[in-house]
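Excluded from the complex is one protein chain; the other protein chains are retained at their positions.
This part shows chain A:
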């Protein structure tokens, strides 16, 4: 099984593709991935008879637009990712199963996440088999393993300067309401700082799809993100 994927990879990888240079590798070991997938089967099915359970079926997930299975009742946050145009390529899948809320904060998938990169890559290699005609969707080509989305501990350890956060936050409050109302734009008050920090870094790295937030987060330093997290955590 692993062998097929590697062959596949070599066939598809454009010569000298930048991403492939970074992390040239097959996704992972699909046989092992089938075992890892047992962590998902409580909620997800995949294969010929798969149907929606607590989570949507995962057939054809590679290249599928987020939140697009008709008849499945997604969270508001996943609907938003859908509207923003997020597509399940390997990078986004990897980020999502590593820490679902880093990518989609209000997601209904209550799953801690797979912290071991090997587990993620193996389960994705397994799931990859259930997406037909991969040649038709080159953008989801499994040519490389995605970069880590987990933030290094030193970033998570930064103690935010809440006073600086207060000034920086004034810019956010033109759109996000300070009383936590969420009509049209999600609420960002009283979040756990770590969730806040990972969400902001996911925009900064352009993993999350929204142009406004990519721009806002893109110019914030690690310290500034920590400062904002510290301020919003305690905003009444």
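To be clear about the criterion, contacts are C-beta pairs under 8 Å (C-beta built on N, C-alpha and C of every residue); 3 or more make two chains touch, one makes a residue touch a chain; residues count from 1.
In this section, contacts and distances are computed from a predicted model.
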**OP:** Select, from "NAD(P)H-dependent oxidoreductase", "4Fe-4S dicluster domain-containing protein", "NitT/TauT family transport system ATP-binding protein" or "Sulfide dehydrogenase [flavocytochrome c] flavoprotein chain", the UniProt-recorded name of the complex's unshown chain.
**Re:** "Sulfide dehydrogenase [flavocytochrome c] flavoprotein chain"
Subject >> Which of A:32, A:64 or A:176 contacts the chain that the document leaves out >> reply: A:176
Subject >> Among A:168, A:198 or A:226, the residue in touch with the chain that has been omitted >> reply: A:168
Original post:
List the chain A residues touching the unshown chain?
Top reply: 80, 82-85, 163-164, 166-168, 170-171, 173-179, 181-185, 211-212, 214-216, 218-219
